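Excluded from the complex is one protein chain; the other protein chains are retained at their positions.
Here the chain labels run A and B in written order, and each chain numbers its own residues starting at 1.
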Amino acid sequence: MTSIGTGYDLSNSVFSPDGRNFQVEYAMKAVENGGTAIGIRCKDGVVLALEKLVTSKLLKPGANKRISTVDRNMGVVSAGLTPDGRHFVSRARDEAAQWRSLYKAPIPTAALANRMGSYVQAYTLYSSVRPFGVTAIIGGWDSEVEVPVDGQVGAGPAVGAGGKKEGEKHGGPYLYMIEPSGLYWGYYGAATGKGRQAAKSELEKLDLAAGNLTLEEGVKEAARIIYVAHEDSKDKEFELEMTWVSSLSGPTKGRHEEVPQKLREEAERLAKKSLEGDDDEDDKPEGEKMEE
Amino acid sequence: MFRNNYDNDSVTFSPQGRIFQVEYAQEAVKQGSVVRNAEELSSYQKKIIPIDSHYGVALAGLASDARVLSNFMKQQSLASRLTYDRPILLSEITHRIGDRAQTNTQHYGKRPYGVGLLIAGVDAKGPHLFEFQPSGVTQEMVACGIGARSQMARTYLERNLEQFAEASREELVKHALRALKESLSQDKELTVDNTSVGVGGVKEDFKLYEGQELSGWLETTFENMNTAPEPEAGESMEVDS
């Protein structure tokens, strides 16, 4: 960052001569210091996972949940400044409620990502505000069945004009990641925070685009990836927080919920085991990481 | 005048992604008991504020900021009883002031609150203790200390952490007083004039104890203290930075 100190990085919404907005880049630095957060889009649902570093022994274990529900079918996890994450979630909930009151139906995950992208982007435009110090991952399941509008009489035309498109598939799992710049993409696997590089390379190995990974496998992979991403800051304790959302016929019945304790503990046990295995077989990648 | 170019306001990130103004506000919390003045013509600053019958807050930092926040909490708590016929959840009220504090860190022309709070009491989900920081960070704790030299108090609390879950009401008050004593500078003592204790419990409204009400607790607590001195006390001095 050669332009640091030239004055173009002191105010939000100001371009440097080479076309960069430094304040946004600095906000991303805040994200990089936060615990790792990941999301995995499986064939029958989405998993969100978060590494929460234990900053004090006095913290109440298991409390201080940081993955939030939006509407009933979506979850948000973020890395970076926690209060900014709460601001983000609060806005997302408002958007979801507003959508419902206008359209009498839940907001699709893609539409929420779009709206939140616009909201976050607006915080890069003015010198009177600072950008969000978070990168947020939104995971949701859009209902695959017809959701009746309340009070509707009749079902309307089944197909054709004014009706449905024949053979069209509705709903499914969705995953988006929104950065401090407001940029967002849809993902099969998303990672942010301190351990994102390690997490990303693990996610790439899963070949998620093929769409074969089941939700339960996804939970186990998510736990393992958080443990792998934690390797760099091994000296610090952490708590693993995981949530998921499945189809209506799946374990969460279309709702975003915490992964049940039993399954989470099982996933953590497997994660620890696979790490121990790694240590025995190839110490090399470990050592390389340490040198970075 | 400024330490660097990035600490003029709370809407500027430093190249490392820090917001110095917010960090400086946290320092105001550590100034804690400076607010408490001990001049003879005035009384000590009240540092525990009962909010609703089921909970109260303790403050460290700018007392006037705490008053703004506690007034807000009183309004919200009454509104909950009025419109929902139920005492507000401690997690809920803590999040609300956390969200308010966050707004102050993202908009130009505002400043972060210069106060830290401990929010303690009992709601429908049981006993709770939350810590609130000027950054808007809120955390649920098992035990906590904030303010000047509070590291010493926290060290005491960490060392006795396992006992709290099983401790009786009286034992907890003693632990609290001992932890508070740790944070005092060498020549100071806890007295009925400079100490107050707030207690909230299941089937017990939050109540503030002051003055002579404390004499019994102070006497019994520090008698014990003399008979069983903490050997590690000197060691933990160095932890304080």
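We adopt the following convention: a contact is a pair of C-beta atoms (placed from the backbone, for glycine too) under 8 Å apart; a residue touches a chain by one contact, two chains touch by 3 or more.
As a working rule, contacts and distances are computed from a predicted model.
*Asks:* So which of "TBC1 domain family member 22A", "F-box/kelch-repeat protein", "Mitotic spindle assembly checkpoint protein MAD1" or "Proteasome subunit beta type-7" is the UniProt name of the chain that got left out?
*Replies:* When "TBC1 domain family member 22A", "F-box/kelch-repeat protein", "Mitotic spindle assembly checkpoint protein MAD1" or "Proteasome subunit beta type-7" are compared with UniProt, the left-out chain turns out to be "Proteasome subunit beta type-7".
*Asks:* Which listed residue (A:D71, A:E179 or A:E202) would be found touching the missing chain in the intact complex?
*Replies:* Candidates A:D71, A:E179 or A:E202; residue touching the omitted chain: A:D71.
*Asks:* In the complete assembly, which of B:S91, B:N104, B:S135 or B:S183 touches the absent chain?
*Replies:* Only one listed residue reaches the unshown chain, and that is B:S91.
*Asks:* If the missing chain were put back, which residues of subunit B would it touch?
*Replies:* Considering the whole complex, subunit B reaches the absent chain at 53-54, 82-87, 89, 91-92, 95, 124-125, 140, 202-203.
*Asks:* Going by the touch rule given at the top, which residues of subunit A touch the chain that is not shown?
*Replies:* 63-69, 71-72, 75, 93, 96-97, 100-101, 104, 106, 143, 145-148, 150-151, 153, 243, 248-249, 253-258
Definition applied: only the chains that are shown with their structure count from here on.
*Asks:* Under the definition above, what is the set of subunit B residues touching subunit A in their complex?
*Replies:* 5-6, 10-19, 95, 98-99, 101-103, 105-109, 129, 135-137, 139-144, 154, 157-158, 161
*Asks:* Given the complex with subunit B, which residues does subunit A contribute to the contact?
*Replies:* Within the complex, subunit A contacts subunit B at residues 1, 4-5, 9-12, 22-23, 26-33, 56-60, 63-64, 81-84, 86-87, 90, 123, 127-131, 133.
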